[in-house]
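Next up is a structure, given as structure tokens.
Right after this comes chain A.
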Amino acid sequence: MDHAGFILLSWVLTFAATGAYARFVVRRGRDLAARATREEMPWT
Partner candidate 1 sequence: MRARIALAVARKDLRIEANSRVLTNQVAPFSAVVMVMFAFALDNDGILQRVAPGLVWLAVLFSMLVVVQRGFSVETADGALDSLRVAGVDPAAIFWGKAVALMAQLAALEALLVATAIILYNSSLDGAAAVVLAVVTIVAATAGLGFVGILYGGLAAGARGRETLLPLLLLPVVAPVLIGATRATEAAFGAGGATVSEGWPWVGLLAVFVVVFGAVGSLAFGPLIDE
Partner candidate 2 sequence: MTSDSVSDRPLISIDLALPTDLDTVTPASAANRPGTGTAATRRLGTLVAVMLTALAAFGLVFSAEDVVQGSTVRIMYVHVPTIWVAYMAFLVTAVCSGAYLSRRNRSLAWDRVAGASAEVGVLFVAISLVTGSLWGRLTWGTYWVWDARLTTTLFLFITYVGYLAVRRLGGTQRQRARRSAVLALLAVLEIPLVHFSVELWRSLHQEASVANPNARVELDGLMLFSLFLGVVTFTLFYVWLVLHRQRVLALEDTVADRGLDEAIRDRRNEAVG
């Protein structure tokens, strides 16, 4: 594959950035949920 560097860089950046954001959101959710009551979390 020509230009494999740039191509893989694009894919890795995309997955890494979205993955890091997903991890941040989920962890933040868990940290906050530890301080919240069940009524305050209507999705449960």
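Selection rule, in plain terms: all candidates are chains of the complex that A comes from, given by their letters.
To be clear about the criterion, contacts are C-beta pairs under 8 Å (C-beta built on N, C-alpha and C of every residue); 3 or more make two chains touch, one makes a residue touch a chain; residues count from 1.
Bear in mind the structure is a predicted one, so any value in this text is a computation, not a measurement.
Only one entry among 1 or 2 touches chain A in this complex, and that entry is 2.
Those residues of chain A that touch candidate 2 in the complex are listed here as 1-4, 6-7, 9-11, 13-15, 17-18, 21-22, 25-26, 28-36, 40-41, 43-44.
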